[in-house]
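Missing here: one protein chain of the complex. Every other protein chain is in place.
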Amino acid sequence: METLNTDISNYRNLLKHYIEIRDEQSLYGAEQLSKAFIKDNVPPEEIINLHIQALSELYPDIPEYLQYSMNFLLEIMISYGVAHQEFQTLREEQSELKSEIAVAANMQDTLLATTEPDVDGLDIGVISVPAHQMSGDYYHFVMGEDGSFGIAVADVIGKGIPAALCMSMIKYSMDSLPKATMSPKTILKNLNRVVERNVDASMFITMFYTQYIPAESKIRYSSAGHEPGFYYNARSKTFEEIKTKGLVLGVSPDADYREYERTIYKDDMIILLTDGVTECRQGDRFIETEEVLEVIGQYTDLPAQEMVNKVYKHFERMQNFRFRDDFTLIVLRKEV
Amino acid sequence: METLNTDISNYRNLLKHYIEIRDEQSLYGAEQLSKAFIKDNVPPEEIINLHIQALSELYPDIPEYLQYSMNFLLEIMISYGVAHQEFQTLREEQSELKSEIAVAANMQDTLLATTEPDVDGLDIGVISVPAHQMSGDYYHFVMGEDGSFGIAVADVIGKGIPAALCMSMIKYSMDSLPKATMSPKTILKNLNRVVERNVDASMFITMFYTQYIPAESKIRYSSAGHEPGFYYNARSKTFEEIKTKGLVLGVSPDADYREYERTIYKDDMIILLTDGVTECRQGDRFIETEEVLEVIGQYTDLPAQEMVNKVYKHFERMQNFRFRDDFTLIVLRKEV
Amino acid sequence: MDLQSCVTIEKEWDIVKARQLGRDIAREIGFGTVDQARIATAISELARNIYLYADNGQVCFEVADELDQKGIAVISLDTGPGIQNISQVMEDGYSTSGGLGAGLPGVKRLFDQFDIQSEEGKGTEIRVMKWLR
Partner (left out) sequence: MDLQSCVTIEKEWDIVKARQLGRDIAREIGFGTVDQARIATAISELARNIYLYADNGQVCFEVADELDQKGIAVISLDTGPGIQNISQVMEDGYSTSGGLGAGLPGVKRLFDQFDIQSEEGKGTEIRVMKWLR
């Protein structure tokens, strides 16, 4: 808070120079000095005081009314000084809070870590990026014993910390399901009960659960109100929405889920995602599904992982490097 | 950002009055005006500009050097203005973050909700208050089928959001344990494995698990490095520390826990707690265990719930209404 | 410690009186212009709280003249409704007036020491201290 003598003389000299010559260089000096003051936590009312001191040293015969006017200005500046101090506290608090959240986000990463299954003849690409520090999107691979495996993609309605807390619940619930129960509709039915019982009525979770059965070249899937994925037909080079019906998790304790089935062929792809992908924005406008498919379509020749990376980078740029929702995109391509 | 004409004339009139009379009332007016400016988001450089304008209206023959000096001051104030604007953004961000955390804390409350068992001849009192919005303390009652029940009291090393996230894990893990497994040492052994597998190596959890068996008037307990509880002997009116050994959860995958047993008699009490109770501070000093017991001892005649409430209020006042750690205190009194 | 001088706060004008007295005492002790203005601003805040929320109250001043340091203590006393949740009132940004940096946290920032005691239904005592550097 205390103004150093060097500051006073610095300020006075620069001020004198400016009053005499009025060049841009003194003003550039003023700006540099100002930043140094801010860095040293000098509040704005001290600046006014510094100005008064410098003036009266430079011009001892300054008119009285001007002296008084400066005292008045100083009085006005006190509240700005208090606000400035509050700012500094707030900054510290904020950075503490953010590092707390960073730790939690890290824990979440450890917790939700999942391993992509290494299945012959299947190329898998995954990207999942939170909009804020913590993610409310979730994906998980579940290995079955017969070579089949499951993929869960989920999205908590909401973002940030509450969504992340909710998401960790899904993870534990998934873990506690008996591994034998691999049927998508049974998994959703079980999870629905857990969510309904444990989570606040205002929190909903959507999930798309797909089971891949290599022996039959088939997928089975069920959806709990989740954003529909797409089926890419390699022969016609067209996308088709994967239509499903199913209530979001957590609404009704005894929801039942339909199970669908589909055979997939060589070079076909299954595209799973959350609404953070399909509801990207350009300025104030939500993009259309066709635009999303167009973007994905540009990269169908790439390996699955490169493909999802490219699509992500495309939307990142389009949205000015600020996603408004968590973004998860998974591509499965049948190679044989 | 734009200064209104009424502001200019307000400012000018007040300034004129002050220069002429120099009374406290004008300075009080200045302060009120200053607060109004801040409320209207007027940045400090605009205040300097306002001052320049008012001065030149009041004193058209103001010396040139003073004009220039004020321009210099204005230049200095620009960086303060930018900081002031950043402050406003920060305030909004902060309040958003805080309400996000409030939602998460609410979810946590729903999630960790537990029902005190209603057991004949047993009086139970519980209080658990987080230091910040979210708690890293946890307690849970588990009903057994033979009339026995278990009480888990746990504390994540750490506070705030990461601790709370970690705590919800314990809740799910507890839920997924088979109800039949009521033995304290088995429960801790199982939980230890879950924590070790799922949580970051830097996160540790302490837990004290007590099982009450009404038929035998016995408690069985095991501890994973948790703050020791106390046994209150109603005949001698003395407290005795409940000594245990056991590694904190999450350190080693195959930790084993010892199980202890004790018979309790009419009017005896079991006091379970977290270190937020025993490590209360008075000024810069941690209080001693004897002081904690002295405080608890003052209220032993009250019903268990009133007792824990009184103890909490005592420490709340002592710590100037700011707890540094989550505070959990549970009292079981055998009534017959 | 000198004897206390007090200003009873009943009308808005009394806020000005308290400021004036506080500023005069601060000047006598040797505080510079900036600190005088800070002290006056804090007095306003304390006196205004009495004026707005309590029926009865006063702002008092003490001069601390110790061996190694001099300072001013400002004490605000009221028999108002008291403060239910002190931690909340001391939080930044809580002030319902909407102003930045106002309220009791602002008063705390303007002084070196801050103490508050409050009992619901009985009143509030705030004591702040600023030392001359």
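By letter and in written order, the chains are A, B and C; residue numbering begins at 1 in each of them.
Just so we're on the same page, a contact is a pair of C-beta atoms (placed from the backbone, for glycine too) under 8 Å apart; a residue touches a chain by one contact, two chains touch by 3 or more.
Keep in mind it's a predicted model, so treat the numbers as computed, not measured.
Shown chains touched by the hidden one, complex as a whole: A, B. Shown as candidates are B:79, B:108 or B:173; the residue that touches the absent chain is B:79. The chain omitted from view is touched by exactly one of A:38, A:203, A:292 or A:329, namely A:38.
Shown as candidates are A:10, A:53, A:94 or A:176; the residue that touches the absent chain is A:94.
Residues of subunit A that touch the chain left out of the display are 24-25, 27-28, 31, 35, 38-39, 87-88, 91, 94-95, 321-322. Residues of subunit B that touch the chain left out of view are 2, 45-46, 49, 52, 71, 74-75, 78-79, 81-86, 89-90, 93.
Assume only the chains that are shown with their structure count from here on.
Comparing the centres of all chains, each the average of its CA atoms, the largest separation from subunit C belongs to A. The most centrally placed chain, judged by C-alpha centroids, is B.
Counting only residues that touch two or more partner chains, subunit C has 37, 40-41, 93, 99-102. In subunit B, 27, 31, 35, 38, 87, 91, 94 are the positions where the chain touches two or more neighbouring chains simultaneously.
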